[in-house]
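Structure in structure tokens, see below.
All protein chains but one are shown in place.
For chain A:
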Amino acid sequence: MTHAQQAARFADVADVSARLAAAGYLPDAQIATTVFLADRLGKPLLVEGPAGTGKTELAKALATATSSDLIRLQCYEGLDEARALYEWNYKKQLLRIQASQGTDGADWGELHDDVFGEEFLLSRPLLTAIRREDPTVLLIDETDKADVEVEGLLLEVLSDFQVTIPEIGTIVATRRPMVVLTSNATRELSEALKRRCLYLALDYPSAEREREIVLSRVPELAPALAEQLVRTVRALRAMELKKSPSISETLDWAQTLLALGLDTLGNDEVRETLGVVLKHASDQTRAAAELRLN
């Protein structure tokens, strides 16, 4: 098996936790185990969950923890092969052909080999990640935003880690990148893609873990206030809001309290700063009513 030859990046699950924590990301048992398995089994990691639960952050922390470079492919509707994999630099090719028209003896075969050479190839994230010889983490962000056809493209790349360019040949990865795909679950990804990946559902963290995250990211915050903050955010999440506050919004809130120099979280403070965590007017009215702020 090819990926068995690759040296494992992590020794065990505890090692994953420790190194991610050192990179500024506090994983829970589920995240650490799944990351460890993704490394051991040599499979891409599909991370799914609501916005702002630290999916992209996980990939960045992985890159730091394994001292790899992060290559990012941001998906969007209309993303195609030319943007994701590779593209020929038409304009440059054209100039090359026009330039050779004046000179005599320029053989067509020679010219053909020339314009379809390395120099005219525009490498896009997927091809870049495969060709790299240094350790790499490939982040395919918001996979659900891309069209279904892109998934087909990903299947080929992710199962064999090779790309076939008709004019050049097949390029096989010399060093397999660690692949992280993220999705907000706005649409169901295809079964085929999911089958090739390890699945990690990221949800809002437990109260304890969220408090730790807040304290590690905003160390100046008093622990008692962090506790109060996390519990308030959890109360907000229990309501039926259009957009529940995510971890990043909890952190924003912590920063805000710090910047304003507030040391308790009472009715007035929450009412004044609610806009930091809730971004819909209807959500704010609702939260104010349910928390009896007025």
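The criterion applied here is as follows: a contact is a pair of C-beta atoms (placed from the backbone, for glycine too) under 8 Å apart; a residue touches a chain by one contact, two chains touch by 3 or more; residues count from 1.
Operating definition for what follows: contacts and distances are computed from a predicted model.
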### Protein name, per the UniProt record, of whichever chain is missing from view ("ABC transporter ATP-binding protein", "3-isopropylmalate dehydratase small subunit", "VWA domain containing CoxE-like protein" or "Putative nucleotidyltransferase with HDIG domain")
"VWA domain containing CoxE-like protein"
### Message
Using the document's contact rule, name the residues of chain A that touch the chain not shown here.
### Response
12-13, 29-30, 33-34, 36-38, 40-41, 43, 48-49, 77, 90-91, 94-95, 98, 147, 185-188, 191, 194-195, 198-201, 203, 206-207, 228, 231-232, 234-235, 238, 240, 242, 265-267, 270, 280-282, 286, 290-293
